[in-house]
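The complex appears here without one of its protein chains, the remainder shown in place.
Think of it as A and B in the order they're written, each chain with its own count starting at 1.
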Amino acid sequence: MNLTSILLASDAMSFFKENTPAILICAVLLLVVIGGGFGAILAYAAKKFHVEQDPRVEQITAALPGANCGSCGMPGCGGYAEAIVKGEVELNLCAPGGSKVAQMVAKIMGKEVAEADKRYSVLLCKGGNKVAGKFDYAGVSDCRAAALLLLGDKVCQYGCLGLDTCERACPFNAIVMKDGLPFVIEERCTSCGACVKACPKDLFALVSEKKTVVVGCQSHDPGKVVNKICPVGCIACKACEKACPVDAIHVIDNLAVIDYEKCKNCGLCVKACPKSTIYNMRKTRKERAERAIQAEAAGDKEAAHCCVS
Amino acid sequence: MEFLRQIKNGVFKENPTFVIMLGICPTLATTTTVKNAFFMALAATAVLICSNAIIALVRRRFPKEIRIPCFIVVIASFVTMVDLMMNAFAPEAVVKALGIFIPLIVVNCIILGRAEAYAAKNGVLNSIGDGIGIGGGFMLSLLTISTIREIIGSGSWWETPITTAFSGDKAALVKPVSVLTLAPGAFLLLGTMFAFFKWRRAKKEAKMGVEMVAAAVPWEVGPEKKKETTQGAEA
Partner (left out) sequence: MELLYIIVGLVFVNNFVLAQFLGLCPFIGVSKKSSDAFGMGLAVIFVMAMASFFTFTINEFFIRAGGQNVFYSLAGTLGHAKAQKFIHEKGLSEVLTTGVFILVIAGFVQFIELVIRKTSRGLYDALGIYLPLITTNCTVLGVTLLNMKNLQPGGDWTKMAFGEGLLWATLSGLFAGVGFSMVMMLMSGIRERLAVSKLPKAFQGAPIAFICTGMMALAFLGFTGMIGGLKANLG
């Protein structure tokens, strides 16, 4: 008594054995009719209701990363593709895609595109938990909401409020909060600009990877005031302005501002600043690159992937 | 090797319920008892393996535009077969409890998703391996959830009473929490389990992120450390 004979002997199977021809023919007939009928209707409808669409729109949409982050300023990757084909926008606006995607889009459109520098998001504040709070804030846990209430719950009205808005805004998980300040994981940063738009205090800037010196403060308060409220804020002492050999940094309206066209990353202003407001990313970027190479050599693929820019 | 790797992949790394988060409907609806969950997972796995195999076999012959309807026809045929076999051979109580969820396997996101994501692009043997893996993962997750729901919710496992068999003082301690066998309990349990797996994954990723954070946060260069950062002039 093998399985086949058991199957064939059971009631269910015998019933179907008797009526198989009827079932088979009806099933095939019905499916052919429905399949054929819908096939014909859809073919006709596709022709009659055809919407003209440039085939390049599809090609470009396929070339774009598909993250729909909106950094190009268009409604999603599909929107950007349509705008490109209409000829309304630049071809290299896709930040997450970078120059690779820009080249692909240019090829599809038959044009040339200039290589843009890779940029990272940098933070323009060092205060964080070092700055005292004015009051206990118990409202919606979002910096944009807190900023509406008396300019925020910190004694410095220009500084970081630390309520994770930027961390949640980043679509690539490149921001991590530490000590009340956001830390940008540059390996994951695609300079899409979501953090720039999200921060109500405008504490993010997209700076070329080749420029490594950053002023970590946005306070326009006079030096006496800043001295009292923040241990690392800019007091507009002009020591940096005097130290700079290429005249790239100036104190404007109580705040040191770097002109990145002139800055040579020498770091003399970093040494000169008495409050350590200005910081240099060069060393940390070099260390990260070294760790990536080490990780790759040791075969740790996941760590290497995170570190490789 | 690819075959075995696909099996392992389907069960753990790409577990359909907890990682990819597909096929939630049958997961919640059929896990009231372990018996129902087992038969559901069995049916889904059978359909998955067969449809993956056939689709991988004929993948090069379909024009792109009618891909999805063709997949659906193949899957629907196998679902009908499995439906008839379950009606014939599975216990009647199970079939009644599973109800429309057996025919609904045809629109289960897992089956169609795997057909499009894997079977349409890989060979027959690997697709079968993928089917076994994902089906196995589905079975594992279904059994886990149904075990929790049945033991805590009705005090039994595979319909053999466990906690309800206690008597006297112990019986008062382990009264079944029947909300778990109802709809709300299923949602709450699944939400908590998702949170648990997300936490585990975040811990693994955070380990990498924390290393990046801990090593040389650029603005923590204080006065005493400034002497170390000898920049020197760079052209």
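By definition in this document, a contact is a pair of C-beta atoms (placed from the backbone, for glycine too) under 8 Å apart; a residue touches a chain by one contact, two chains touch by 3 or more.
Model, not experiment: these values are computed from the prediction.
Enquirer: Considering the complete complex, identify which of B:Leu42, B:Leu57 or B:Ala76 is in touch with the unshown chain.
Expert: B:Ala76
Enquirer: Touch as defined at the start, partner being the missing chain; which of B:Val11, B:Cys50 or B:Val106 qualifies?
Expert: Checking each option in B:Val11, B:Cys50 or B:Val106, the one touching the absent chain turns out to be B:Val106.
Enquirer: Pick out which of B:Leu42, B:Leu84 or B:Val174 touches the chain that's been left out of the picture.
Expert: Looking across B:Leu42, B:Leu84 or B:Val174, the contact with the absent chain belongs to B:Leu84.
Enquirer: Where does chain A touch the missing chain, residue by residue?
Expert: 19, 21-23, 25-27, 29-31, 34-35, 38, 41-42, 45-46, 48-51, 140-142, 145, 163-164, 168
Enquirer: Could you pull out which residues of chain B are in touch with the chain that's been left out?
Expert: 21-22, 24-26, 28-29, 68-69, 72-73, 76-77, 79-80, 83-84, 87, 100, 103-104, 106-109, 112, 179, 182-188, 190-192, 194-196, 198-199, 202
Criterion: only the chains that are shown with their structure count from here on.
Enquirer: Report the inter-chain centroid distance for chain A and chain B in whole angstrom, where each centroid is the mean of the CA atoms.
Expert: Here the centre of chain B sits 29 Å away from the centre of chain A.
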